[in-house]
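Structure incoming, see below.
A single protein chain has been omitted from the complex, and every remaining protein chain is retained in its original position.
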Amino acid sequence: LEDFLVIDALFGIGINRPLTGLYEKVIQYINAALVEVIAIDMPSGLTCDDAPQGDSKVIIRANFTLTFEQLKFSLLLAQNAHFVGKWIVIPIHLHPDFIENETSDYFVLEKSLIKSLLKPRAKFSHKGSFGHALLCAGSFGKIGAAVLATKSCLRSGVGLVTISTPKIGYSIVQQSVPEAMAIVDDNENELSNCKDDVSVFNTIGVGPGIGTSELTQRFLNQLLSQSKNPMVLDADALNCIALNDSLRDLIPQNSILTPHPKEFLRLIHAQQPLSDYEKIEQQRQFSIENKCIVVLKGAHTTISNSNGQVYFNTTGNAGMATGGSGDVLTGLLTGLLAQGYEPFDAARIGVFLHGLAGDLAAEIQGQDALIASDIIEEFGAAFLSIQQS
Amino acid sequence: LEDFLVIDALFGIGINRPLTGLYEKVIQYINAALVEVIAIDMPSGLTCDDAPQGDSKVIIRANFTLTFEQLKFSLLLAQNAHFVGKWIVIPIHLHPDFIENETSDYFVLEKSLIKSLLKPRAKFSHKGSFGHALLCAGSFGKIGAAVLATKSCLRSGVGLVTISTPKIGYSIVQQSVPEAMAIVDDNENELSNCKDDVSVFNTIGVGPGIGTSELTQRFLNQLLSQSKNPMVLDADALNCIALNDSLRDLIPQNSILTPHPKEFLRLIHAQQPLSDYEKIEQQRQFSIENKCIVVLKGAHTTISNSNGQVYFNTTGNAGMATGGSGDVLTGLLTGLLAQGYEPFDAARIGVFLHGLAGDLAAEIQGQDALIASDIIEEFGAAFLSIQQS
Amino acid sequence: LEDFLVIDALFGIGINRPLTGLYEKVIQYINAALVEVIAIDMPSGLTCDDAPQGDSKVIIRANFTLTFEQLKFSLLLAQNAHFVGKWIVIPIHLHPDFIENETSDYFVLEKSLIKSLLKPRAKFSHKGSFGHALLCAGSFGKIGAAVLATKSCLRSGVGLVTISTPKIGYSIVQQSVPEAMAIVDDNENELSNCKDDVSVFNTIGVGPGIGTSELTQRFLNQLLSQSKNPMVLDADALNCIALNDSLRDLIPQNSILTPHPKEFLRLIHAQQPLSDYEKIEQQRQFSIENKCIVVLKGAHTTISNSNGQVYFNTTGNAGMATGGSGDVLTGLLTGLLAQGYEPFDAARIGVFLHGLAGDLAAEIQGQDALIASDIIEEFGAAFLSIQQS
Partner (left out) sequence: LEDFLVIDALFGIGINRPLTGLYEKVIQYINAALVEVIAIDMPSGLTCDDAPQGDSKVIIRANFTLTFEQLKFSLLLAQNAHFVGKWIVIPIHLHPDFIENETSDYFVLEKSLIKSLLKPRAKFSHKGSFGHALLCAGSFGKIGAAVLATKSCLRSGVGLVTISTPKIGYSIVQQSVPEAMAIVDDNENELSNCKDDVSVFNTIGVGPGIGTSELTQRFLNQLLSQSKNPMVLDADALNCIALNDSLRDLIPQNSILTPHPKEFLRLIHAQQPLSDYEKIEQQRQFSIENKCIVVLKGAHTTISNSNGQVYFNTTGNAGMATGGSGDVLTGLLTGLLAQGYEPFDAARIGVFLHGLAGDLAAEIQGQDALIASDIIEEFGAAFLSIQQS
């Protein structure tokens, strides 16, 4: 068998139980061979939507998967990456009615959708038309998170940005981002006391680099208590909530939470690791129960809303797995929300655009050398790429 | 009527009373139809120069207006945007004498005019030939306004720039703009005491981010009291004047004031919202009465002088509706004034160039991602674009 | 005569006395006419090398001068700019021996000369091979001068740069120029006490933004007293010397002094304004008497050495008449000297390269928007332009 391609199309679509017998032997034989394997529609043994039952050795390990007409749920999960390899969608001209009538809670984020969601800037607008965002970010040693979120927010299209940071961050943010205004906490090193009236801001984003001290938990409690509008909660704000369940009930409805997988597991107090299937189901449940939008970050970031809908993102690359990338997303989402985008639209636009900007940055810098600031620099090109598509 | 274009040219030019009867019915019918509407010369029901009388429902809502020979006043106003749509001027070869003999206080800023106003840099000049500008800007949390104005001023062609800022801003401005010199107030957080002899500066620009505290009002009083040359007054300097009428009398003749609409309403103590027609008339009156130039910022910024002339700007875009954009304009105007440009010329050059630079920046960054610093970066390209036109 | 070009070639070369009679009348007639005037070789009435005698009204005011074979001294002077207009050199194929045998102390800096002076970087060199420069610059409010000189010095090809600055400048320079090391004065706001052993540095450049206080004069005295190698003296260092004659005797032989015209007049204690002819003669005498190189900055910067030779620079433009441009030159010259270039070579290379970089920057930014940092950014392109010519 060596030196040959193997085309895997043995079992058709829809087989939903573990493969045994001859099937199992053939699969193990193929997987043991040092050949390129191309799976047709799905790698045999892997189901479209459900977690594989039984032994993962009885699943084809393909190098490429040519899937029919539409992406399948299982193809997008990290845990299946070594079965799926690279995938391509091949149109087979199913009747549109068939597709229309298939109901699903799972969707793929596409450029055409994002384009339709983006609002043109009205000619006779002014900076007030595009909202005023407040970012609460940074603590001693992590002031850069505030800088990145602020820069990113400014390039989202928002009208005005104010950054709230501990005293130690004042000069740093004012100098790094002259377009932003700054307010400071009484505390030198961390956010401790939300003394300002935050009702003047259209939207608040909180979390990057703030730490999880008790003082900062207090700050977050004060902030959430006086906030009615949907906000963006990220990173240590989520870790604070995980540490302090009373905070969770204060999250304004339709807020956007942006955990990475570890933060999400803390947030739901998971006692053990979850499969990707379980994680996404937990994400849906969390969104439904807490009436919020969850952006679960990963290679295919998933975005869920309180109706239980889940969108898989298709932009982005492994070069974005670098410090500060998440702070950039938080700033962008906060800026979109402040402009009046519906929270679920803001989340979908922001996640797609962030990944697209990362892809454009990787064309210039490659994935290895890419840093978070590079992503912000490509926001403009990413907006134009969507609008001109 | 659906799916068809409607050409609106029913009523000719110059009808100056509300439309009624059949006219009214036809207009309402057209407006209710889901079609593209093209107005010829003017949308029917809208007059060229005067505010519409009566019911705004009896005005055609066009998607495009093809206007004859010259732009009309009403086409440039925000309040008419939903009647006018996009406009294009179509030459119909009126006899030049006719145009010459039409007297008007209203003009459109055109590139050819700006080109004629720009002075070439003499070969045997030195930095002293191009003046020394002083900018008074910044307060705690708003030091970025000082940075943006200073950077912008430096790229205006001026010879030297000094920035006066509270102590908290010292390191920030020195590091952000090495080409500028700095002087500091005794006060840590705000401009409070104008102790330096400002007569060594050719021009002063004051206002970005200074706040309106009583100490800062005192500073402004001291500054205005010792200033004889035309200066640039922006933002909080205007808000201080609105709060303290005695300051208004100290404004040096031919100074340039750059309010946005809300600041302008404060400045004239308006008790109620004004229509765009009223606002521009108030602007003219203010210029005449106070012998100053008013730059009323908007999609079509209007520039008025003490003779009652008003220029409409045609450059700029909605991407410039972002924090710091006004600080950039203040720096630019101050720099032009310091070089010896007549104030009305400085205002017209500065406003046009600022908008053009914003348009060039939007070609690169798009309107959404555009930030104020991007505008400064395009000053060079904008100067060249005018000089090489 | 109107609407015609006038070709001015009436009087031939070498007439060295004021023109009178018919000549005078013709010249005045031509100057009064609103026509383009082209002078051949020299505008009539202007001599090649000597100051015009008598009435400047009896000199043709040309728009263009087509001069034969070689540039003439008088064509390069600011005071003759309105007689000369733009000039072009036209070869007339004089016999090379003729040119060779013409002895002159005046030369024009040409790219081919600079190319021959530039040393290639040896493959097996290390940062020590390229010297260690010390810059002494900055005072409260003028720390930017230190930043610009340091950045410029680093791009000169030098191996290492240390900046000596008052305490207030420490963070600013360390952050603005990570490639440079910093040492600080005991004084917060100005250089006051030269306590470090400066003999470890190959070259010292002193002056940008240091002020002229007595403390700083003391610093300069200490610095000069322990320096044996040629150094670069600029700006306030020259002003200190003008204030304190005892400092002049301490200037190490073959040092480079870089005054602008006003600084030069102070330096020679001129009691009255000088013509350009007198100024350059004073420059030569100063170089000869003080055994130093003088770089007298202007549209055509002149560089004189202790042998009385004078080079006119031909690069640069009026966009460089902007704050910080001189600090950039000082950094560059210091860096070239530290690499082991002969001082007169360093001066000629530096002045030419600085102007060329300014010309390249003006192609991008135009002359109006050009700032000093732009010049530094083009050093690389300027080096390559010379090396690849």
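Order as written gives the chain letters A, B and C; numbering starts at 1 within each chain.
Note that a contact is a pair of C-beta atoms (placed from the backbone, for glycine too) under 8 Å apart; a residue touches a chain by one contact, two chains touch by 3 or more.
Just so we're clear, the structure is a prediction, and the values are computed from it rather than from any experiment.
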Among the chains presented, those that the missing one touches: A, C
Candidate in contact with the missing chain, chosen from A:Q222, A:T322 or A:Q387: A:T322
Among C:L109, C:L154 or C:I293, residue touching the chain not depicted: C:L154
Contact partner of the left-out chain, one of C:A33, C:C48 or C:M181: C:M181
Absent-chain interface as seen on chain A, which is shown: 78, 81, 141-145, 147-148, 151, 168-169, 171-172, 175-176, 260-261, 298-299, 317-319, 321-325, 364-373
For chain C, residues in touch with the removed chain: 118, 121-127, 129-130, 154-162, 170-171, 174-175, 177-184, 379-384, 387
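To be clear about the criterion, only the chains that are shown with their structure count from here on.
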Graph class of chain-chain contacts, one of line, ring, star, complete, other: line
Cα-centroid distance, chain A relative to chain C, in whole angstrom: 57
Separation of mean Cα positions, chain C and chain B [Å, integer]: 41
Chain B, residues touching no fewer than two other chains: 171, 175
